[in-house]
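Just one protein chain is left out here, and the rest sit where they should.
The first chain written gets the first letter, and so on, giving A and B; residue counts start at 1 in each chain.
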Amino acid sequence: MLREMDKQKSSAEIKLIEWIEENGERIPIRHDGRRYDELRPISMKVGVLENADGSAFVEYGRTRVIAAVYGPKEAHPRHIALPDRAVIRCRYHMAPFSTTERKSPAPTRREIELSKVIREALESIIIVELYPRTLIDIYMEVLQSDGGTRTAAVTAASLALADAGIAMRDLVAGVAVGKVEGVLVLDVDEEEDMYGEADMPVAMAPSLHRIVLLQLNGVLSHEEFREALNLAKKGIEAIYKMQKEVLLSKYTEISKEEVE
Amino acid sequence: MARIFVRPRTIVVPGEVIAEGEEEDIVLLSPLLERHGNKIYASIIGLVDIREDENKTKVSIIPLVGAYIPRPGDLVIGLVEDVGLTHWVIDIMSPYKAILPLQEVIDRPVNSAIVNIKKYLDVGDYILAKITAFDRLRDPIITIKQEGLGRLVEGTIIEVQPTRIPRIIGKSKSMINMIRAETKCKIIAAQNGRIFVNCPNKELEEIVFLAIRKIEAEAHTTGLTDRIKEFIREEKRRRGVEGDG
Partner (left out) sequence: MSITPSPGTIIPKIKKYTIESLLKEGIRADGRKLNEIRRIKIIPNYIERAEGSSLVELGSTMVLVGVKTDIVPPFPDTPEEGVLVVHAEFVPLASSTFEPGPPDENALELARVIDRSLREVKVIPLDKLVLEPKKHVWRIFVDIYVLNHDGNLYDASMLATMAALMNTKLPKAVKDEDTDIFIIERNERTTPLDINYKVVTVTIAKINQTIIVDPNYEEEQLASARLVVAVDDQERIVGMQKIGMGYFTYDEVEKSIKLALEKSKVYLNELENSVRRESTKE
């Protein structure tokens, strides 16, 4: 018998977009005050876990993900090794306390799907041929979930791979675009994802202009899709810039004292 | 003619565009650089080096992070992990374990059915070896038969990130020779990130250890050799140690 349940918002209570007047134009403002093309506050750190060969911690607003890379290392058991390339093993997982209601630690169908989707995104840019017969383990744990977890996870994993010195064609940056009350918005949070009309996670290797992760959950017209993809591209470029900065800062902080 | 987008000796990240130009104009000296269309991209966090040579632009990159991937000819310091009938399995701080065949240790024929080859090398021994072969299909093969190679008896082993070894050796061995001169220690830096150190006394050994850690941390800065020299001298003074008497 179910004894308690989290209070559910009725659709009348949910107001995700408010329209305001600005310079004679009607501008949509989101429930957290953001403009349609505004990212949440994003922070990134690399080298946060000592044991891992590479690691990174990424926050998109309240969504928090930590990623760790172990490898390239000997493939165990032997039979999983591939003769001419590294094997990538990827685990996307949500901590039990990461969601509003406790989530069972056992892998869910969603986590299995996302582990695959993220692995495929990273496989397209890791230069696996340089590490034949080895294994590269990529772990992503969502510590707190507030929408856009898979895109924050792939962004963190990419930083962790770079931190581990694994050869990659480019970094991968991801963001989720949504449609909320008819408005296309960048970097959806959980409420916008749950009550909106569409949620589209996108990840790219931005320097190479490659789309490596693309999913749509919801309804969009062809035109809306084009706009949404463009919006995602803008967000991804900003996130990519941050990734580069955080990687460079780890290596240049000491050189600041140098006089050349 | 090639267009260069980065200043030499700048740190780049994966995906960064280093240069642009036709295939005939640009020579890539590292597998950690890739060409897509007309552009050259870095595949790793590293220091870019660009040189104009015979009308060609030569691009290389020194990785600042990454595991040791064996190359034939590399000097390595290995740790014996397992003893077989006719070979040893050696850990070389790499995703690949190295194989040291019996014939790369002993010249004369040995009947391995009678003799337990443990007596030549046992688990836990450190060896100075050279990679003789490595391709995609097999584990790297090493030898200790050449002059100067073999079991390392006295002294200590320091482990560093393999990507720092070039800096510890220095251009034309400038750094490692300086440390040797200043401390009178025997120092061998192997490509796989292990450094063998044998000093006249414990104090000097510690100083070498600290100096190496300092190089590791500041590897990508300039004027490092002089700074390390100063550091060593200061440490010797502080501890009242004579290293260059």
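The rule is short, and it goes like this: a contact is a pair of C-beta atoms (placed from the backbone, for glycine too) under 8 Å apart; a residue touches a chain by one contact, two chains touch by 3 or more.
Here the structure is a predicted model, which means the values were calculated and not measured.
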**OP:** Could you tell me which of the visible chains the hidden chain touches?
**Re:** A
Original post:
Which residue from A:L16, A:I42, A:A67 or A:I88 sits in contact with the chain not drawn here?
Top reply: A:I88
Subject >> Chain not shown: contacting residue from A:L213, A:L231 or A:L247 >> reply: A:L213
**OP:** Identify the residues of chain A touching the omitted chain, counting contacts across the whole complex.
**Re:** 2, 5, 8, 80, 82, 85-91, 109-110, 112-113, 115-120, 123-124, 128, 198, 200, 205, 209-222, 225-226, 229
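By definition in this document, only the chains that are shown with their structure count from here on.
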**OP:** Would you kindly tell me how far, in whole Å, the mean C-alpha position of chain B lies from that of chain A?
**Re:** 36
**OP:** Name, in rising order, each residue of chain A that touches chain B in their complex.
**Re:** 53-54, 71-74, 83-84, 127, 130-135, 162-171, 205-208, 243-244, 247-248, 251-252, 254-255, 258, 260
**OP:** Show which residues of chain B lie in contact with chain A when the two form their complex.
**Re:** 11, 13-17, 31-32, 34, 36, 41, 43-45, 63-67, 69, 95-97, 136-137, 163, 217-218, 220-223
